[in-house]
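Sharing a structure, written as structure tokens. Questions coming.
Heads up, one of the protein chains got dropped from this complex, but the rest are sitting where they should.
The block that comes next holds chain A.
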Amino acid sequence: MTAPVVVTGLGVAAPNGLGGQDFWNATLAGKSGIGPLTHFDSSRYPAKLAGEINGFTAEDHLPSRLMPQTDRVTRLSLVAADWALADAGVTPADLPEFSMGVSTASSAGGFAFSQQELKNLWSKGSQYVSAYQSFAWFYAVNTGQISIRHGMKGPSGVVVTDQAGGLDAVAQARRQIRKGTSLVVAGAVDALLCSWGWTGLLTSGRLCTAAEPTHAYLPFDDRAAGHVAGEGGALLIMESADSAKTRGAKVYGEIAGYAATFDGAEPGLRRAVELALADAGVTPADVDVVFADAAAEPELDRVEAEAIVEVFGPHGVPVTAPKTMTGRLYAGGAALDLATAFLALAEDTIPPTVHTEPAERYGLDLVVSQPRAARLRTALVLARGHGGFNSAMVVRS
């Protein structure tokens, strides 16, 4: 039996809350972070709503040395990592540098930074392109900058599997801890709300073009017509249960099971759920709540609802999608769902799905409008990435 891998710290940067407590309070209150785009002029784009993080001033948190070399996504990642370490009560400088690693997922890298540099290239010439463009755009940059800032030289990497990446990066961290790394900063933050990023997102055909925030992202609803994109995510401090115990750390819970599948002739989501439950050594009856991927595309909603109903039975388990308050944050979204699951376990409260009126044909017990009190010990988090990625993770307190 392998030793359990536990989570001892959470760092959250979300459209409806900065910091774990702020985010959790907003989530329970049903406070949405979705609104009209303000980061750039969206008047000529078909989709005009987003889950933006407002009120984040990177200079308040990070040294000026990092400003010229970082995209917004890296600044958010660095600050979320700082918050997670503080929450865990960890001072990296006190620990052996090769005993700590960083495992993040990224869907897009640093888009706004790259947009600016491409603009410089085309309008002024190559000598006006920042030397820092060489890495500031790159998927692995958040991992690298966190690693440098905290002197973490153990096994580190990045996973690029769209939304599923938020879970895949945590699973990778679990592997590294099982192999002997003491502590891993794991999770994901995505942020690509600039006009170039927006153009890329629009090509998916999955962005909702509704004008009203309350009508824009309605998973499992007959009115479902795509999602709202957002920015943010969460980073988690992961350690072996032994190491957490040795240092007397507060423990949110355990990463108990995980599986990833790929869509083939049949969608792979159900298989991912079954394999993750088996990996955790639990039965469907043990699962107290499911955090849905919640694509808000009729076909994808049907596939997810079917997978849940086939495993748990009709109305067999409470299901929720608090991401209806943030928009889909891509890799950051799945990591944020994991953090939310741990907060829910700690408070025996299922956060709500807002604005959605679930269609009866899906057979889901969707927790809508208000939080629901429930005895929670085990949660299942689902995430699907564009192109056929499915990941499922079981966490327990």
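Quick note on the criterion: a contact is a pair of C-beta atoms (placed from the backbone, for glycine too) under 8 Å apart; a residue touches a chain by one contact, two chains touch by 3 or more; residues count from 1.
The working rule: contacts and distances are computed from a predicted model.
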item	value
Name per UniProt, for the chain absent here [options: "Putative ABC transport system permease protein", "Phenylalanine--tRNA ligase alpha subunit", "Actinorhodin polyketide synthase" or "Monosaccharide ABC transporter membrane protein (CUT2 family)"]	"Actinorhodin polyketide synthase"
Touching the absent chain when the full complex is considered, from A:R65, A:K179 or A:R375	A:R65
Chain not shown: contacting residue from A:T38, A:T91 or A:S130	A:S130
Where the missing chain touches chain A, by residue	63-69, 127-128, 130-132, 134
